[in-house]
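Got a structure here, written out as C-alpha coordinates. Questions coming.
Here the complex is missing one protein chain, while the rest keep their positions.
After this line comes chain A, so read on.
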(Lines give C-alpha, C1' and ligand atoms only; values in the text may rest on other atoms or scores of the structure.)
Protein backbone atom coordinates (compact mmCIF):
# COMPACT_ATOMS: atom_id res chain seq x y z
CA UNK A 1 0.00 0.00 0.00
CA UNK A 2 1.28 3.46 -0.98
CA UNK A 3 1.99 6.24 1.48
CA UNK A 4 0.24 9.43 0.43
CA UNK A 5 1.50 11.75 3.14
CA UNK A 6 4.35 11.38 5.59
CA UNK A 7 5.30 13.67 8.50
CA UNK A 8 8.82 12.80 9.59
CA UNK A 9 9.86 14.38 12.85
CA UNK A 10 8.09 17.63 11.96
CA UNK A 11 8.30 20.61 14.33
CA UNK A 12 6.86 24.08 14.01
CA UNK A 13 7.89 27.06 16.10
CA UNK A 14 6.31 30.50 15.99
CA UNK A 15 8.44 33.46 16.99
CA UNK A 16 12.08 33.42 18.01
CA UNK A 17 14.24 33.24 21.12
CA UNK A 18 12.49 33.30 24.49
CA UNK A 19 9.17 34.13 22.89
CA UNK A 20 9.21 31.05 20.70
CA UNK A 21 6.08 28.92 20.91
CA UNK A 22 6.29 25.31 19.88
CA UNK A 23 3.09 24.49 18.02
CA UNK A 24 4.27 21.11 16.79
CA UNK A 25 6.91 19.04 18.54
CA UNK A 26 8.56 16.19 16.63
CA UNK A 27 5.43 14.86 15.02
CA UNK A 28 5.67 11.73 12.86
CA UNK A 29 2.88 9.84 11.14
CA UNK A 30 1.90 8.41 7.77
CA UNK A 31 -1.35 8.44 5.90
CA UNK A 32 -1.75 5.71 3.32
CA UNK A 33 -3.74 5.37 0.16
CA UNK A 34 -7.42 4.82 0.91
CA UNK A 35 -6.99 5.85 4.52
CA UNK A 36 -9.17 8.33 6.40
CA UNK A 37 -7.46 9.75 9.48
CA UNK A 38 -9.00 11.94 12.16
CA UNK A 39 -7.02 14.34 14.32
CA UNK A 40 -8.51 15.30 17.66
CA UNK A 41 -7.22 17.39 20.48
CA UNK A 42 -8.12 20.35 22.66
CA UNK A 43 -8.06 23.94 21.44
CA UNK A 44 -4.55 25.27 20.96
CA UNK A 45 -3.07 21.80 20.79
CA UNK A 46 -1.60 22.35 17.33
CA UNK A 47 -4.34 20.76 15.23
CA UNK A 48 -4.68 23.77 12.96
CA UNK A 49 -0.92 24.06 12.59
CA UNK A 50 -0.72 20.39 11.67
CA UNK A 51 -3.50 20.81 9.10
CA UNK A 52 -1.87 23.94 7.70
CA UNK A 53 1.43 22.15 7.27
CA UNK A 54 -0.25 19.11 5.72
CA UNK A 55 -2.15 21.49 3.46
CA UNK A 56 1.09 23.18 2.30
CA UNK A 57 -0.10 26.49 3.70
CA UNK A 58 2.77 26.62 6.20
CA UNK A 59 6.33 25.35 6.05
CA UNK A 60 7.62 23.28 8.98
CA UNK A 61 10.51 24.65 11.08
CA UNK A 62 12.19 21.25 11.16
CA UNK A 63 11.62 17.75 9.89
CA UNK A 64 10.60 16.36 6.55
CA UNK A 65 7.32 16.33 4.71
CA UNK A 66 6.51 13.98 1.84
CA UNK A 67 3.36 14.21 -0.27
CA UNK A 68 2.64 11.62 -2.93
CA UNK A 69 6.31 10.64 -3.10
CA UNK A 70 7.52 14.24 -3.42
CA UNK A 71 9.56 16.03 -0.77
CA UNK A 72 7.68 19.25 -0.09
CA UNK A 73 9.57 20.42 3.00
CA UNK A 74 11.19 23.48 1.51
CA UNK A 75 9.18 25.14 -1.21
CA UNK A 76 8.77 28.73 -2.34
CA UNK A 77 5.38 30.37 -1.85
CA UNK A 78 4.68 29.96 -5.53
CA UNK A 79 5.52 26.26 -5.50
CA UNK A 80 3.33 25.82 -2.43
CA UNK A 81 0.40 27.40 -4.25
CA UNK A 82 0.97 25.05 -7.17
CA UNK A 83 1.07 21.96 -4.95
CA UNK A 84 -2.18 23.04 -3.27
CA UNK A 85 -3.77 23.52 -6.64
CA UNK A 86 -2.69 20.13 -7.99
CA UNK A 87 -2.54 17.76 -5.06
CA UNK A 88 -4.73 18.97 -2.23
CA UNK A 89 -8.45 19.36 -1.72
CA UNK A 90 -9.76 21.42 1.19
CA UNK A 91 -13.07 21.05 2.95
CA UNK A 92 -13.38 24.09 5.19
CA UNK A 93 -16.00 24.85 7.73
CA UNK A 94 -19.35 26.02 6.43
CA UNK A 95 -19.72 29.44 4.87
CA UNK A 96 -16.39 29.06 3.18
CA UNK A 97 -18.13 28.70 -0.12
CA UNK A 98 -17.94 31.82 -2.26
CA UNK A 99 -21.31 33.49 -1.59
CA UNK A 100 -21.86 34.86 -5.08
CA UNK A 101 -21.22 31.65 -7.01
CA UNK A 102 -23.84 29.04 -7.83
CA UNK A 103 -23.12 25.48 -6.73
CA UNK A 104 -21.85 24.53 -10.17
CA UNK A 105 -19.68 27.66 -10.38
CA UNK A 106 -18.12 26.83 -7.01
CA UNK A 107 -16.69 23.75 -8.67
CA UNK A 108 -15.80 25.47 -11.93
CA UNK A 109 -13.90 28.09 -9.92
CA UNK A 110 -11.33 25.45 -9.04
CA UNK A 111 -10.85 24.70 -12.73
CA UNK A 112 -10.72 28.44 -13.41
CA UNK A 113 -7.96 28.96 -10.86
CA UNK A 114 -6.03 26.07 -12.41
CA UNK A 115 -6.72 27.65 -15.83
CA UNK A 116 -8.31 24.39 -16.99
CA UNK A 117 -11.88 25.55 -17.47
CA UNK A 118 -13.61 23.90 -20.41
CA UNK A 119 -16.05 21.22 -21.39
CA UNK A 120 -14.04 18.60 -19.52
CA UNK A 121 -14.22 20.58 -16.29
CA UNK A 122 -17.93 21.14 -16.75
CA UNK A 123 -18.53 17.42 -17.24
CA UNK A 124 -16.49 16.66 -14.18
CA UNK A 125 -18.40 19.20 -12.10
CA UNK A 126 -21.73 17.80 -13.24
CA UNK A 127 -20.59 14.24 -12.47
CA UNK A 128 -19.42 15.20 -8.99
CA UNK A 129 -22.65 17.05 -8.24
CA UNK A 130 -24.73 14.10 -9.44
CA UNK A 131 -22.63 11.74 -7.38
CA UNK A 132 -23.07 13.78 -4.22
CA UNK A 133 -26.79 14.19 -4.82
CA UNK A 134 -26.59 17.88 -5.62
CA UNK A 135 -27.60 17.87 -9.29
CA UNK A 136 -30.91 19.58 -8.56
CA UNK A 137 -29.09 22.31 -6.63
CA UNK A 138 -26.52 23.16 -9.27
CA UNK A 139 -27.87 26.65 -10.02
CA UNK A 140 -28.53 27.63 -6.42
CA UNK A 141 -26.48 30.08 -4.40
CA UNK A 142 -25.01 28.94 -1.04
CA UNK A 143 -27.45 31.13 0.89
CA UNK A 144 -30.29 28.92 -0.36
CA UNK A 145 -28.67 25.64 0.69
CA UNK A 146 -28.93 23.82 3.97
CA UNK A 147 -25.81 23.37 6.09
CA UNK A 148 -25.44 19.75 5.00
CA UNK A 149 -25.80 20.66 1.36
CA UNK A 150 -23.15 23.34 1.71
CA UNK A 151 -20.69 20.88 3.15
CA UNK A 152 -21.48 18.46 0.35
CA UNK A 153 -20.73 21.23 -2.13
CA UNK A 154 -17.47 21.84 -0.27
CA UNK A 155 -16.63 18.14 -0.61
CA UNK A 156 -17.48 18.16 -4.31
CA UNK A 157 -15.28 21.25 -4.70
CA UNK A 158 -12.41 19.53 -2.90
CA UNK A 159 -12.53 16.68 -5.44
CA UNK A 160 -12.64 19.00 -8.42
CA UNK A 161 -8.86 19.13 -8.95
CA UNK A 162 -8.44 15.34 -8.49
CA UNK A 163 -6.30 15.78 -5.36
CA UNK A 164 -4.18 13.09 -3.74
CA UNK A 165 -5.00 14.33 -0.27
CA UNK A 166 -8.20 15.77 1.17
CA UNK A 167 -7.96 17.97 4.26
CA UNK A 168 -11.13 18.64 6.20
CA UNK A 169 -11.21 21.37 8.83
CA UNK A 170 -14.06 20.76 11.28
CA UNK A 171 -16.48 19.73 8.52
CA UNK A 172 -19.28 19.00 10.97
CA UNK A 173 -18.86 22.17 13.05
CA UNK A 174 -22.19 23.72 12.09
CA UNK A 175 -24.24 20.59 11.42
CA UNK A 176 -26.56 18.53 13.59
CA UNK A 177 -25.35 15.01 14.38
CA UNK A 178 -27.35 13.29 11.65
CA UNK A 179 -26.22 15.59 8.87
CA UNK A 180 -22.71 15.75 10.26
CA UNK A 181 -22.52 12.00 10.08
CA UNK A 182 -23.83 11.94 6.52
CA UNK A 183 -21.20 14.42 5.43
CA UNK A 184 -18.36 12.49 7.02
CA UNK A 185 -19.68 9.20 5.62
CA UNK A 186 -19.68 10.74 2.20
CA UNK A 187 -16.12 11.93 2.68
CA UNK A 188 -15.01 8.49 3.88
CA UNK A 189 -16.71 6.72 0.96
CA UNK A 190 -15.06 8.99 -1.58
CA UNK A 191 -11.62 8.49 -0.07
CA UNK A 192 -12.06 4.69 -0.20
CA UNK A 193 -13.50 4.48 -3.69
CA UNK A 194 -10.97 6.83 -5.22
CA UNK A 195 -7.99 5.33 -3.39
CA UNK A 196 -6.92 8.75 -2.06
CA UNK A 197 -6.12 9.87 1.48
CA UNK A 198 -7.85 12.22 3.88
CA UNK A 199 -7.14 13.97 7.17
CA UNK A 200 -9.97 15.45 9.20
CA UNK A 201 -9.53 17.79 12.15
CA UNK A 202 -12.57 17.52 14.37
CA UNK A 203 -14.06 18.02 17.80
CA UNK A 204 -16.95 15.79 16.97
CA UNK A 205 -16.50 12.41 18.65
CA UNK A 206 -19.69 11.04 17.12
CA UNK A 207 -18.07 10.64 13.72
CA UNK A 208 -14.75 9.14 14.83
CA UNK A 209 -16.00 5.60 14.21
CA UNK A 210 -16.06 6.41 10.49
CA UNK A 211 -12.31 7.01 10.47
CA UNK A 212 -9.62 4.40 10.01
CA UNK A 213 -7.43 5.91 12.67
CA UNK A 214 -7.63 8.69 15.21
CA UNK A 215 -4.54 10.71 16.12
CA UNK A 216 -4.71 12.66 19.36
CA UNK A 217 -2.59 15.73 19.65
CA UNK A 218 -1.80 17.62 22.83
CA UNK A 219 0.62 20.50 23.32
CA UNK A 220 2.02 19.91 19.87
CA UNK A 221 2.75 16.24 20.42
CA UNK A 222 1.00 13.17 19.12
CA UNK A 223 0.19 11.31 22.31
CA UNK A 224 -1.88 8.39 21.17
CA UNK A 225 -3.27 6.80 18.10
CA UNK A 226 -6.24 4.56 18.08
CA UNK A 227 -7.68 2.61 15.23
CA UNK A 228 -11.43 2.84 15.28
CA UNK A 229 -12.62 0.83 12.33
CA UNK A 230 -9.45 -1.23 12.25
CA UNK A 231 -8.45 -1.18 15.86
CA UNK A 232 -5.87 -3.89 15.42
CA UNK A 233 -3.96 -1.92 12.81
CA UNK A 234 -1.03 -0.18 14.53
CA UNK A 235 0.60 3.02 13.33
CA UNK A 236 3.35 2.64 10.72
CA UNK A 237 2.02 -0.75 9.76
CA UNK A 238 2.67 -0.38 6.07
CA UNK A 239 6.33 0.38 5.69
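Heads up, the rule we're going with is that contacts are C-beta pairs under 8 Å (C-beta built on N, C-alpha and C of every residue); 3 or more make two chains touch, one makes a residue touch a chain; residues count from 1.
Keep this in mind: contacts and distances are computed from a predicted model.
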Protein name, per the UniProt record, of whichever chain is missing from view ("NADH-quinone oxidoreductase subunit L", "Putative hemin transport system permease protein HrtB", "PRC-barrel domain containing protein" or "Heme exporter protein B"): "Putative hemin transport system permease protein HrtB"
Among A:8, A:25, A:105 or A:127, the residue in touch with the chain that has been omitted: A:105
Sole contact to the chain not displayed, among A:51, A:72, A:175 or A:217: A:51
Option touching the unshown chain, where A:64, A:82, A:192 or A:218 are the choices: A:82
Interface with the unshown chain - residue positions in chain A: 43-44, 47-48, 51-52, 55, 57-58, 78, 81-82, 84-86, 90, 92-93, 96, 98-101, 105, 108-110, 112-114, 117, 141, 157, 161, 169-170, 173, 201, 203
